[in-house]
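As you look at this complex, bear in mind that one protein chain is not there, while each of the others sits in place.
Up next, chain A:
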Amino acid sequence: MTTLLQQIANGLVQGATIGLIALGYTMVYGIIQLINFAHGEVFMVGTFGALAVYRWVLPESVQDQWYVALPLMLLGGIVVAVVVAVLMERFAYRPLRNAPRLAPLITALGVSVALQEVVRLWFPDAEAAQSFPRVFVDAQVDLGPVQISATGLLLIVVSVVLSVLLQTYVNRSRMGRAMRATSQDRDTARLMGVNPDRVIVLTFVLGAALAGVAGVLYGAHLNSVDTNDGFQTGIFAFTAAVLGGIGSLRGAVIGAFIIGLIKTLGGQYLPGGTQYDYVWIFVVLILVLVFRPQGLFGEAERVRA
């Protein structure tokens, strides 16, 4: 029983991370119908951005003061993630805006590989996994029979808060409405004075900021970071977005928590252990694609039409 609860807690931490990334997948898909397979890399560069801030920007005297170090590292991670995403949109995807849909999809895979290699080759010592500092309160929090790290708890709280903020922004603000209008009918949105380029850039910026936050907090949670983390976690996030109904914000978050739970519980209870957790996640992906391709939240609550 304790094991079950403990694995549920672990699953929620995983789900929180995956959810922050899945939001970026689902938003970009909603606006330009592109599965941005390089979005996982945005998460990864966010982690490395924060690591760079820790190593080369923060004076040693504040490195162990989390209330100074963590905000600055988050800022660094967000800035790096956003810059990478904006450049990606401008130079890789925008020229292909009117190309057949397969072209930007293949490009996304190329961007993903390129970003992994760039970081692996140019970030000092990044050929192998790097240790990531324990920046947040380094303690376990007791919740009844379950123990959860303070960083894990922070991840869950931040993920839920940011998801709610994003949902409110998209539903109840001028640019949020412009995003939804653009996703439903781009030409008509232009005739309402909406500039689609700005809306698309904003979508990439929001998705990247969330992925950046996820990257920093996840690095701090695992105390390790590797250049291929982004690809793995990105694939989970993509699966979560499809499970929730791609284009749906709420679906992405709920799908992410389900995927997180499948990963930890499958690793614990299903044959094969943690080595097989990928298998269960992709089995879910296949089942969803076969039996409910529109995902859990289908048409309702979608960003796009």
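The rule is short, and it goes like this: contacts are C-beta pairs under 8 Å (C-beta built on N, C-alpha and C of every residue); 3 or more make two chains touch, one makes a residue touch a chain; residues count from 1.
The definition used in the following text is that contacts and distances are computed from a predicted model.
Student: Identify the UniProt protein name of the omitted chain, choosing among "ABC transporter ATP-binding protein", "2-oxoisovalerate dehydrogenase subunit beta", "Glycine cleavage system H protein" or "Cytochrome (Ubi)quinol oxidase subunit III".
Tutor: From the listed options "ABC transporter ATP-binding protein", "2-oxoisovalerate dehydrogenase subunit beta", "Glycine cleavage system H protein" or "Cytochrome (Ubi)quinol oxidase subunit III", the omitted chain resolves to "ABC transporter ATP-binding protein".
Student: Considering the complete complex, identify which of A:V62, A:L121 or A:L165 is in touch with the unshown chain.
Tutor: Spelled out, the listed residue whose C-beta touches the missing chain is A:L165.
Student: Among A:T2, A:S131 or A:N195, exactly one should touch the missing chain; which is it?
Tutor: Residue touching the chain left out of view: A:N195.
Student: For the chain that's not shown, point to the residue among A:A114, A:A181 or A:L270 touching it.
Tutor: Per the contact definition at the top, the residue touching the missing chain is A:A181.
Student: Can you name the residues of chain A that touch the chain not displayed here?
Tutor: Interface with the chain not displayed, on the chain A side: 165, 168-169, 172-178, 180-181, 184-185, 187-195, 299, 302, 305.
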